[in-house]
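What you see is the complex with one protein chain gone and the rest in place.
Letters A, B and C name the chains as they come in the text, with residue numbers starting at 1 for each one.
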Amino acid sequence: MGELASGAALTVPVYRIKGNGTGPNVYIQANMHGAEVQGNAVIFQLLELLRDTQLKGDITLVPYANPVGCNHKNGEYTLGRFDPITGVNWNRMYHFDDSYIEQFAQQNHATDVEKIKHQFQQRMLQAIEQKLEHNQFGLTTGQRIAYQLQYMAHQADIVLDLHTGPISSKHLYCPEYAVESAKYFDIPHTILIPNSFAGAMDEATFCPWWTLTDAFAAQGRAVNFEKESFTVELGSQELIDLEVAKEDAKSILSYLRYKSVLTDEQYQPSNMTRYACWLKDYKAFYSPMGGMVDYLAEFGQPLPPGEPLARILRMDNYGDGDPLHYLTLDKTVIPILHFASASVNQGTELYKVFTEYFELQ
Amino acid sequence: MGELASGAALTVPVYRIKGNGTGPNVYIQANMHGAEVQGNAVIFQLLELLRDTQLKGDITLVPYANPVGCNHKNGEYTLGRFDPITGVNWNRMYHFDDSYIEQFAQQNHATDVEKIKHQFQQRMLQAIEQKLEHNQFGLTTGQRIAYQLQYMAHQADIVLDLHTGPISSKHLYCPEYAVESAKYFDIPHTILIPNSFAGAMDEATFCPWWTLTDAFAAQGRAVNFEKESFTVELGSQELIDLEVAKEDAKSILSYLRYKSVLTDEQYQPSNMTRYACWLKDYKAFYSPMGGMVDYLAEFGQPLPPGEPLARILRMDNYGDGDPLHYLTLDKTVIPILHFASASVNQGTELYKVFTEYFELQ
Amino acid sequence: MGELASGAALTVPVYRIKGNGTGPNVYIQANMHGAEVQGNAVIFQLLELLRDTQLKGDITLVPYANPVGCNHKNGEYTLGRFDPITGVNWNRMYHFDDSYIEQFAQQNHATDVEKIKHQFQQRMLQAIEQKLEHNQFGLTTGQRIAYQLQYMAHQADIVLDLHTGPISSKHLYCPEYAVESAKYFDIPHTILIPNSFAGAMDEATFCPWWTLTDAFAAQGRAVNFEKESFTVELGSQELIDLEVAKEDAKSILSYLRYKSVLTDEQYQPSNMTRYACWLKDYKAFYSPMGGMVDYLAEFGQPLPPGEPLARILRMDNYGDGDPLHYLTLDKTVIPILHFASASVNQGTELYKVFTEYFELQ
Partner (left out) sequence: MGELASGAALTVPVYRIKGNGTGPNVYIQANMHGAEVQGNAVIFQLLELLRDTQLKGDITLVPYANPVGCNHKNGEYTLGRFDPITGVNWNRMYHFDDSYIEQFAQQNHATDVEKIKHQFQQRMLQAIEQKLEHNQFGLTTGQRIAYQLQYMAHQADIVLDLHTGPISSKHLYCPEYAVESAKYFDIPHTILIPNSFAGAMDEATFCPWWTLTDAFAAQGRAVNFEKESFTVELGSQELIDLEVAKEDAKSILSYLRYKSVLTDEQYQPSNMTRYACWLKDYKAFYSPMGGMVDYLAEFGQPLPPGEPLARILRMDNYGDGDPLHYLTLDKTVIPILHFASASVNQGTELYKVFTEYFELQ
């Protein structure tokens, strides 16, 4: 996957559990961002839980998906959200080229679905091979990693990319068409995302199929390729908790049972209120000033207008100005995550919140 | 411009030299990227050289344009190419919204040029004011800086953004339509860039006018707004050299004399071979392996096919593999810059080179 | 206190509350280490609580004591434990020169205590002035900050330096001779430190007086200068909690009431078990391997031999080795703090624990 300056080769462990070939195949990876380690623990618990389970589809599990990011310590913490040299987010380097899809749909307007799936998948795999093959000017560190992971992911029907927020509640990025599936995860907050590629693994694996589906629809043909991809945000970064990981593993198995990857009836979704909002309504709130932050708003609870998200301490203003600044919004929001540090410069992203949210019924 | 966690306010010095109102106005900034300090020295020398010079247009000079980036030390070096929290390049956060331009051209198909210039400029300034005005969800650290700089730049006819490469020869980013002007800088390498906005200062200030020009052209009206913007790459980062800065200041004055900002005939372009290539042909070469790099190719000289750009030392392979790897290309290129460090991971951008280059006559 | 590369001056706010001159003077500083911000909130609450309180001694409060460290963000987190260029811990740069103390004691073998206190203090202040005065080769960034703080601290009788651990319980560094005072803080863990100078603020202010006391004792004269200094570890770094800060402020006022800085009887120590150990028995446990850490041991509770401190997840060993490693010790310890990140290299300090601990009665 990569080589360090000393020549040390970085590799990635890949686990495959075989199914009996009657269900969809699954690809699950974790730790694409260095500090977001909890997904490795979830993969551990999935492997443990699946020891004695009969599977219908294959499951491929890739912990430590990005060995460069996950070894990028800086001071005490892990800094692996982006390539430290270029600043490019490790989860924005996957590949998607939509230029050939309309033509492909036209050429295959009468082809049967299974054959379309096979040919389209082959096309995507060849595109990745083409990228990975030695070309004279080379690949960036992140592209080399991303393309190799994507090559495995394209071979699956279901893709789960395990991430975490900074300090965060659990939430799920779900393509709009798969909203029904969101109810099978034990995750109370879902962000519904459109068919728009920004470089992430989930988009890189569902956008091609969604675009193809739309192209067939434009021809008047309704097809369903049964492909789903999610980014699963497991909570906070810089945290390993094997007990919580077991619950998250069960939540994933509940979804996989729903998708007929396995049949074990013990894996059922919990009864909970599930909120959702559209991606455009999932908003970042930036700090209007530098200072020390006492985060006040609880995750997952609707916060009424005027109630403080946080208060900012500015000791330099004590006695000569206002040492405490309360930060509020003028509409009800659901706080989902906040910044990882208690000290911020002006303009730091403090909170991300659901606005215009609704319940998934 | 910003506030640190301790509440310390960061400000930016702005110098204005008044002209007599008969020439174009000029905006020059430096050090948007933290390690690219030499532009500050060039601004120093411009101020010194212009002490006794009569100007036709006003010149506004902004050193230390990004005080967050320029104070972002990490270890010995300055790490200010991107926001250290988000990874977003500080020079990719300027604003351009082209959605209203076609309509604006239609509404003003008969308006005289000076009035168009005034109204269009006002429109751009209002858009920035709108962005800067307090909005509930706030601005990122970098947007706040970029918008304030852009507000000053939009008031000028000529914009020069002074940067440097990592370890680099001098080169110039020039919009394709202004190629004639490139010959008045004492800079031997010019990259010609199209009308495509990626967030940089030069694009943010020339794209609107270029797009407007094109919109009028589509109506059959040829207008020339006499607006030019350049990113001037002064050489290597982490270097202050006041003597070299004086030469670069004179090179800028040669260009400004050509544009009638001043009339002092002593500022003339030097006689030199000037190479150019299109942006699409300005290529990055990524390291095919991790290792220690002995950079071999000289900047500015055509490098024949098969001649090494660099050799990579891999002591772990000594006696058991090949400890020295020579990196070559199969066509003639002109090396323009290389990476700042002698040790690289696989996939690090090693060199940037002109391919398919040509001479500016 | 410092100047950044852009020329921006960094200053430190200083608050002074005057007493009526009948009690000891107090110096309290916070945030010498960048990420250890909670002390600023404690100073805020002290200022709030002391608004209407009559003081016998003066209290000087210095939040943001190290503006270089507290603005040293790196990625999301604050990295201010040491000078990022030299690696020297900001709290290891104070000054202490014991060379003149024995002679001073001999010269003053008959001087009365108040006069000794005055003269010795003057001597220490002059030594700091001497250091701060312009000398040709200059001072390091950290020395300039430390000496200015120390100049204020030397003017007090009681010095409190507010710190935090990484992820930590509350604990107190207390000079051995002041163990009685430790019972007046609401802090359940005390480390008793000897008369040995390693560069920290507490040592820099108590070692001179302790050494002087010992020098008089060697002459057969018992003197008590009533000088005490503590490093107060408030809990975890990267956390501002104003409610908890209020409790910590009250705990400090309980101690200050005991020392007759104020007389308000409401400030009394809580009833709690207080454990202590000698500095030599306060041990760091280093990770025997790289991996992802699930921290298990609770702070403040005696952990029996064989019970795990933590377990380390090594997914690369799953199916081929042992993916979970439990880390244990062979004696009972009290875990006090652990590392801030969930991923560690081999040799990272995982836990600090009390061994050979005892109860303070």
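Quick notes on this one:
The rule is simple: contacts are C-beta pairs under 8 Å (C-beta built on N, C-alpha and C of every residue); 3 or more make two chains touch, one makes a residue touch a chain.
Given the structure is predicted, the values throughout are model-derived calculations rather than measurements.
Only one of C:Gly21, C:Pro288 or C:Pro302 touches the chain withheld from this view, namely C:Pro288.
The omitted chain makes contact with subunit A at the following residues, 4-8, 10-11, 64, 67, 70-71, 73-76, 78, 84-85. Listed here are the subunit B residues that touch the chain not shown: 13, 15, 34-35, 37-38, 40-41, 43-44, 47, 63-64, 70, 73-79, 81, 166, 238-242, 292-294, 311, 313, 315-316, 318-319, 323-324, 339-343, 345. Interface residues of subunit C with the unshown chain, by the touch rule above, are 2-8, 68, 81-83, 85-89, 134, 136-144, 283-292, 314-317, 329-330, 343-349.
One rule holds for everything that comes next: only the chains that are shown with their structure count from here on.
Mean C-alpha position of subunit B lies 48 Å from that of subunit C. Across the assembly, subunit A contributes 81, 292, 315-316, 343, 345 as residues in contact with two or more other chains.
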